[in-house]
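Only one protein chain is missing; all other protein chains are in place.
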Amino acid sequence: MKALTQMLTRLGRGSLFLIKILAGIPQLFLRFRLVVQQLHSVGVQTLMITLVAGLFVGMVLALQLYYTLSTFGAEDTLGMVVDLALVRELGPVVAALLFAGRAGSALTAEIGLMKATEQLSGLEMMAVDPVNRIIAPRFLAGFISMPLLAAIFSAVGILGGYSVGVDLLGVDSGAFWSQIQDKVDFYDDVLNGVIKSFVFGFIVSWIAVFEGYDCIPTSEGVSRATTRTVVHSSLAVLGMDFVLTAIMYQ
Amino acid sequence: MFRSIELSVGLFVGIGLAALFMLAMQASNLSSFTSAGHYQVNARFDNIGGLKVRSAVKVSGVKIGQVTTIDYDSETFEAVVSMQIDEKFSKFPRDTIASIFTSGLLGEQYIGLEPGGDEKLLAHQSEIRHTQSAMVLEQLIGQFLFSKSKDE
Partner (left out) sequence: MTQALIQIRNLHFSRGQNKIFDGIDMDISAGRITAIMGPSGTGKTTLLKMIGGQLHPEAGEVIVDGQNVHRLKRSELYQLRKKMGMLFQSGALLTDLTVFENIAYPLREHTNLSESMIYSMVLIKLQAVGLSAAHTLMPAELSGGMARRVALARALALDPMMIMYDEPFTGQDPISLGVLVKLIQETNSALKLTSIMVSHDVNETMSIADDVKIISQGKVVAAGTRQEIEQSDSAWVRQFIDGQADGPVPFHYPGETIEQQLMKVTK
């Protein structure tokens, strides 16, 4: 019972915090420099891991699916299957998990440390609202970065699948692309994937900045909050993915 | 220092947008129906089977358009399908036949057009009179069994 009350209290605090962040976002367009700086630390620094992971996931998918498809003599559909798997599911989800692990944890740790070293209090005493100046730019940068990272993940994954499927396993290059263009729908598949990644970006960024802002300002508190960010946002991403998929492809 | 941050962020956003563009154009069917002009044609079917919005419209196996809306007319008890056809392929005789086919044994369904011999052409918002409904596997099997049992 006590745990439930605690959980609900946290959820309420998190929601109020979210409203405060959202209220601060319009002001950010006057100080876009803050957002650009955060895009650098949130987006650019997650780019490398996303590129590498996307490439490997695409290659593995192509290898795995090739052997299954070839038993039906359907190797030519490899491109389509790889593309669909990436664009609908793996791109948004795996990119979001990587994002939570790389950028989300860094966000929580950074904000938590700023709290522990009284930087947030210091800003408040300088009559500067830390939510507007520190939290909102990071949240917005996360929200913008996530769909871009997911798209990069999928695109690189398709190229990885192409290199394995066409160059290594001998699937016809024309069939690879024509099957994709024939069967992958822009609205049903690509656009829904993009919507998913926006939702994931929103959730992960929200959890990350809230955990940082709400943490106990000690080194132990910060490290716990960082762990919680990764665990909670990964679970939230997977849970939300189920809900979104159920709505989108009913 | 801020310059180099701007540059790397620019690069990141650029790559991201390029990836989105690739997914849109190269890795989906968006490119095949973005061409500028098209015109609308309607057709009525008794049964459309598994036809969906955005299913292909083909002639001689070449994709020339897509289904835009599917509706049901409760007066005539027919399905009303309207489709967009690329302006490049505007010369269809009025007595063109529209049929619903299945690509491959288990593939998706599409509308196949077979041009007739009329001198007048199909115009925008006109209706294709001659249609042939989708083949429904269960009906086919039913018919087959029925004719078999009559033979015996």
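Going by the order they are written in, the chains are A and B; count residues from 1 in each one.
Everything that follows uses one rule, which is that a residue touches a chain if its C-beta (ideal position, glycine included) is under 8 Å from a C-beta of that chain, and two chains touch if they have at least 3 such contacts.
Only a predicted model underlies this, so the values are computations on that prediction, with no experimental measurement involved.
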Visible partners of the omitted chain are A
Of A:Gln27, A:Ser70 or A:Thr117, the residue touching the omitted chain is A:Thr117
Across A:Val128, A:Ile216 or A:Ile247, the one contacting the chain not displayed is A:Val128
Residue list for subunit A contacting the dropped chain reads 114, 117-119, 121-129
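Methods note: only the chains that are shown with their structure count from here on.
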For the pair subunit A and subunit B, the C-alpha centroid-to-centroid distance in angstrom is 35
Seen from subunit A, its contact residues with subunit B in the complex are 33, 36-37, 39-40, 43-44, 47, 83, 87, 145, 147-149, 151-152, 154-156, 158, 177, 180-190, 193-194
So, in the complex, the side of subunit B touching subunit A is made of residues 2, 5-6, 8-9, 11-13, 15-20, 22-24, 26-32, 54, 108
